[in-house]
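A protein chain is absent from this complex, but the other protein chains hold their places.
Order as written gives the chain letters A and B; numbering starts at 1 within each chain.
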Amino acid sequence: MTQTAATPEPPAPEAPPAQPLLELRDVDVLYGRVQALRGVSLHVQSGEVVALIGSNGAGKTTTLRAISGLVRPARGEVLLEGQPIHALGAEVIARRGVAHAPEGRRLFSRMTVRENLEMGAFSRRDGSELRADYDRVYELFPRLRERSTQLAGSLSGGEQQMVAIGRALMARPRVLLLDEPSLGLAPILVDAIFEVIREINATGTTILLIEQNALLALDVARRAYVLETGSIALSGSAAELQQSEAVQRAYLGM
Amino acid sequence: MPEHVSGRLAGDVDLPTTATETRAQESSSVFWLLVIGGLMMLVGGWLLPWFVEPTANGIGASPMDVVASPPRGVGSLLVYLMGLSMLGLLAGAAYDAVSLRLRRGQPHRWARQRAVLAAVGMVCTVTVWYLIAKRREEPLFGELSPLALTDNAVWLTLTGFALCCLAYGFRRPIAARSGLTLAAVALVVGALVPLIFRQSIEFISWAAGAAAIYTLLALGLNVVVGFAGLLDLGYAAFFAIGAYTCGSLASSRHGDVLHIPFWPYPFWIILFLGAAVAALFGALLGAPTLRLRGDYLAIVTLGFGEIIPDAANNNAFGQTGGPNGITGIHHPSLFGHDFGIDPRPYYYALLVLIALIIVVLRNLERSRIGRAWVAVREDEVAASATGINTVSTKLLAFAIGAAVSGFAGAFYGAELGIVSPDDFQFAVSVTALSTVVLGGIGSITGAAVGGLLISFIIFWILPHAQEWSMTFGNTTGFTALSSVDYSKYVYVAYGVILVSIMLLRPAGLIPSRARKVELQAGGESEPLAAVRGRA
Partner (left out) sequence: MEGQGEVRAVLPPLARRRSLLRGGGLAELGSRAFPTVLIGALVLMIIDVAARSGVSVAGSQLVNGITKGAIFALIAVGYTMVYGIIELINFAHGDVFTLSAVYGKEIGRGLSWIGMSLWGVSLGSLATRGPLGLAAVLLVLFPLTMAATGITGVLIERVAYRRLRDAPRLAPLITAVGVSFILEGSMLVTQGSSNVRTDKEGWIRGTAFTAGGVDVHWADIFVVGMALLMMFALQAFIRSTRLGKAMRATAQDRDAALLSGVNINRTIAATFFIGSALAAAGGLIYSIFFDSVVWNLGFGFGIIAFTAAVLGGIGNIVGAGLGGFLIGLIYVFGGQITSGQWSNSIVFAMLIVVLTFRPVGLLGMRVPDRA
């Protein structure tokens, strides 16, 4: 766990350097009159794994949706490398290098595995490097190579999750947003998926991860934010949060 | 879509939060209805003589002519006063509209003053009318005198003033009992229509009867589309079934079966038979198809709505008379009075029927069944999970809707004396749908008002548009305008109503509260709308 987190130069977690890769400043999201996010600020440095933890309905998914443009913040800013992206359409944000593997996987179920991966690379035009990326995804998930001509809808839950992550990777993202990659998977698969997440990060991809299983999340992440009813209740390095009594009581079941 | 979420949901959904707020909204829509109706009548009455074709008495001048000519004594003064009261009321309404839009201010201030203004207008109108019509005080008005106002114009103006007076003068009592007020006003004005108008009474009564039939269709369709949330694109089929059933029972074709000595062709029994047969067909079509998803069901009803007139046209089972339809339908009679071809008795009978049906529907809406309809409409899976039999709930709506249109069909055939396949084409279904959409999906008041407005467009605006256009064309030199046939534009008008209402005001002119929430809150906020509804 510490190997991956130690690779980038270690700045103090609460004093970010000049420009984080991804930053949310004071973001509010409204659904009708219901406020889903309230003044959420967070940042993700290049190369980090950052986890968002919190209970159901705390606003984790909404935070990711606000980053990738599926909902528009009513207030506040989302910055990618200092550039505001919150006013852009979701497809433009995707092209800027934010890949979102959404909640519930959302595969194109009537396309083959291969076609799903192709859709991940939809906005890329660099044909020559694509082949290498397919190989990389198949290396991470050898199972997908066997299944590549099968319809995505016919796969098992774990395989679908692999396709979802693989599809997001095919965009060569600068930031990868993962929404509950462990949801509904057998424990052994969960371990495998998190192993892959570590590998992906080790090759330099920045990851913002939502996970209900706080133990797992804090294990893989370098830093984490705890969301409660739409705002950030706690933040800090994974190690600090693991020690924090509040987190232990509420999320780690200790 | 992101733009959707931020653009519409965040801003425009004004969900009523408290009971008082919703009541205030409801009553203010009734208030606006009275005011706008009154003002339209005022303006219409004022302008009417311009547009009514000159009759034998040489009517053609208007109060405007009096105003335009130099003042001539007391008579002109009274007309001025009338005009001033009207302008005052119009200006007030315009001020309300602007202030509502600009700073969401308190609407309709100075209500008492406006009530007085309307009362003054009423007094002036009555005096002018009395002077002209009864005493023929020509010197008071100069040469224009006998031409200055038609009876129709007087009565329209007077009703308009009366409505404004009522709305402004009794704002609080109306707010307390909005439904009752509206019903009473509608009934009184409705009953007066054939009495108010003296000129072209035949046409107006006939048009009013047709409006009543449209209203009946809208009320029935509203049960299906509004209450149960099922889009029925073939509603005319049930109208046709009612009309054909009653037609064949009330003509020599099958009437002999029901022929009782001294009580020939008992229309009032046949009427219910027609409704029952229509309801039966509604259930027959609905039973296998109501499991379908909403849009598929709409198309199934559309297919059914095409098959029925096709069958009638092909003389199915030798019973429908083919393209000529059923002729020689006997007119109903009541207490020995034969309705004959006079449109007025039909109109009154329809008015009574509409009132009864509205009472029944209002009670249904608030009953257990009504709540089941709401549940099915909002979330069918959830409804069935709470133990509602969704199919029989929907079936009931279908059957009730069909029965109401069966009533309409019975009257339609009885008044015309003939039913033929051409009267039940898809356009009829779309007319009914436009009426419901215009008035407000799910709103009984809306269906009634929609029926009125649509008939106004069909029977008044489109036919007269030709005259106006001709006058305008001739005076301005655009002769092309003189030969436009506006009656052809009725299809475009329906289309524009359907599209623009759904885009701009999806809950219709008189929104039903529950539907307003459902229709505005789309996409992601749907569950939230439900939460708010419960809160």
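Rule of thumb we're sticking to: contacts are C-beta pairs under 8 Å (C-beta built on N, C-alpha and C of every residue); 3 or more make two chains touch, one makes a residue touch a chain.
Just so it is clear, the structure is predicted and the values come from calculations on it, not from any experiment.
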{"item": "Touching residue (missing chain; options B:Ile307, B:Ile461 or B:Leu481)", "value": "B:Ile307"}
{"item": "Full-complex contact with the absent chain, from B:Pro288, B:Gly340 or B:Pro463", "value": "B:Pro288"}
{"item": "Selected residue (touches chain absent from view) among B:Tyr80, B:Phe426 or B:Phe456", "value": "B:Phe426"}
{"item": "Touching the absent chain when the full complex is considered, from B:Ala111, B:Ile299 or B:Ile461", "value": "B:Ile299"}
{"item": "Residue ranges of chain A at the interface with the undisplayed chain", "value": "68-70, 89-91, 94-95, 99-100, 102, 106-111, 115, 118-120, 122-123, 167, 171"}
{"item": "Residues from chain B at the interface with the omitted partner, ascending", "value": "1, 4, 225, 229, 231, 233, 288-289, 291-296, 298-300, 302-304, 306-307, 310-311, 314, 380-381, 384-385, 387, 390-391, 426, 430, 433, 437, 488-499, 502-503, 506, 518-519, 522-524"}
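The criterion applied here is as follows: only the chains that are shown with their structure count from here on.
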{"item": "Centroid spacing, where centroids are CA-atom means, of chain A and chain B in whole angstrom", "value": "56"}
